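The structure under discussion appears below in the form of structure tokens.
A single protein chain has been omitted; all remaining protein chains appear in their positions.
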Amino acid sequence: MQTTISKKPATLTLWRRWNWLLWIAIVAVIYTWAITGLHFTGLQESAASVSRSIVHGLVQPDWPYVYNGSGEDLVSLILQTLAIAFLGTIISSLISVPFAFWAARGGKEWLHVRSGSGKVVLTLIRTFPEIVLAIMFIKAVGPGSYAGVLAVSIHSIGMLGKLFSEAIENMDRGADEAITSAGGNSAQIFMLATLPTIMPEFISYTLYRFEIAVRSASILGMVGAGGIGTPMIFAIQTRNWPRVGIILLGIVLMVLLIDTLSEQLRKRLI
Amino acid sequence: MMTTQVPRRPWLQRWHVKPIGWTLVILILLVASSRMTGVDVGMFFNNLGQFTDLLVRMSQPAWDYLPVILHPLYETIQMAILGTTIGATFAVPFAVLAASNLVHNRWLRGIIRLMLDLVRTLPDLLLAAIFVAIFGIGSTAGVVTLAIFSFGMVSKLFYEVIETIDMGPLEALESVGANKLTIIWYAVLPQIMNQFVSYFLYTLEFNVRASTVLGYLGAGGIGVFLQRSLNEFNYSQTAVIILATLVVVMAIDGISNHLRRVLL
């Protein structure tokens, strides 16, 4: 071993020995660019006092807002947020299945034209900002949670489609082979072998995506697409910090609860 | 042989209690959700005209707007880089404290993890809205938002990596009486450096995407212009912004993916 290493051309060793310097230079340039490019001016003098009132609001939240029966209170809007996330995720998981099979790499396909194009489409969907989608749907159906549902359904396809297609690529094809060899046609292979094999993973990813959708749904209201985000942004703009405090508390509890629940369910699935 | 009786199955299975139960739960949730959100398929199609009008206007990007948004685009990337770096730096000590193989004090670990869990529950735009209120409109609020957001994300990824390390070198150093910091520096860091950098890049990718919309609430970067164009109903400008963002995000993804593949 020792001899083979020393026999390597000297230039390579030189490059190996010094290329970290090049990396350091590159990283240094990037950071210089990043730091000098930003202007940290315009810091408000009120920053400290605002922070203090936020903390004050957080420790003395607006408890009566939790429930007042108006349908505009914390509990109702949290439920509405969950409804947006749930409906959006379910719709999205259904639409994602065909997308996933489109983007999944098959056996000996030439240059993977089909799956390649599917992957590009999914990346485009994933990168298209969810907020912009929400605003577009507000134009179509008016402000409110319906627009939020549509935004979540479409945006989630990007990620769910990708996760589903990876699950398909990595799945155990054994059952498919068995049904093929028993003389099943392609519909039978799909329904009796592929789908039952892949279903638990699909459900698990859908649950995972639901966790993310709950977070999305709680901010979509900031642009008018329903849920808890709307009173949140309103409270921030009117400097109603006790209200901000209680809403924050509500969101944190909701997310924690959903994450824990979903994690338990996912553990049981796989 | 021909008189074989199909064995009876347990009644739970016979009446398909579980599948029917789950289907019912999901159906009830679906109905409740659609009532609560006022989902109405007809309404969407009634307003399809407005929606297509919007799409048509977006399909004619105003390319002359491109030079205007170049600088905010750079700003977006700069925010993401700084935010991710600050967040990741703070995440390292917390990740070490949350790793079960390094910290044996269950209480300390539990408190740190709970704190990290709490940080992770906060959506990025919500943080942005609060920090804009504190720091005022501008990229400072954006950097702070991204820093906190990446702190939550990175610390979890990091401590999960730390928990998978090979304990051999650690025990070797421990046996010769090295102190904790020495152990971390010589036995832990070399094992996880590549993974850390890989996760850092992954978080950076994520933050570049996130930072493009933070400006919508005034936290700097391209999002400011996104909001302006949408408010002015100038959809051909919106289209340029979205397309430019797509290019930037995909370029960063490409570079980062390549680097991560080289690293691992």
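Every chain is named by a letter (A and B) in the order it is written, and numbering of its residues begins at 1.
The rule we apply is simple: a residue touches a chain if its C-beta (ideal position, glycine included) is under 8 Å from a C-beta of that chain, and two chains touch if they have at least 3 such contacts.
Throughout what follows, contacts and distances are computed from a predicted model.
Engineer: What name does the UniProt record list for the absent chain among "Phosphate phosphonate ABC transporter ATPase", "Sigma-70 family RNA polymerase sigma factor", "Protein SCO1/2" or "CO or xanthine dehydrogenase, FAD-binding subunit"?
Structural biologist: So, among "Phosphate phosphonate ABC transporter ATPase", "Sigma-70 family RNA polymerase sigma factor", "Protein SCO1/2" or "CO or xanthine dehydrogenase, FAD-binding subunit", the name matching the hidden chain's UniProt entry is "Phosphate phosphonate ABC transporter ATPase".
Engineer: If I'm reading the header right, one chain is hidden. Which shown chains does it touch across the whole complex?
Structural biologist: Within the full complex, the chain left out of view touches A, B.
Engineer: I'm checking contacts with the chain that's been left out. Which of B:P10, B:G42, B:P67 or B:G177 qualifies?
Structural biologist: B:P10
Engineer: Pick out which of A:A48, A:L94, A:L124 or A:A178 touches the chain that's been left out of the picture.
Structural biologist: A:A178
Engineer: Under the stated touch rule, tell me which residues of chain A contact the chain that is not displayed.
Structural biologist: 108, 172, 174-175, 177-185, 187-188, 191-193, 196-197, 199-200
Engineer: Residues of chain B in contact with the chain that isn't shown?
Structural biologist: Touch set of chain B with respect to the missing chain: 1, 4-7, 9-10, 13.
Note that in this section only the chains that are shown with their structure count from here on.
Engineer: Would you tell me which residues of chain B are touching chain A in their complex?
Structural biologist: 26, 29-30, 32-34, 36-40, 43-44, 47-48, 50-51, 54-55, 74-75, 77-79, 81-82, 85, 117-118, 121-126, 129-130, 133-140, 143, 209, 212-213, 216-217, 220, 226, 230, 238, 242, 245-246, 249-250, 253
Engineer: Of all residues in chain A, which touch chain B in the complex?
Structural biologist: The contact residues of chain A facing chain B are 30-31, 33-35, 37-44, 47, 50-51, 54, 79-80, 82-84, 86-87, 90, 123-124, 127-132, 135-137, 139-142, 144-146, 148-150, 215-216, 218-219, 222-223, 226, 229, 232-233, 236, 239, 244, 248, 251-252, 255-256, 259.
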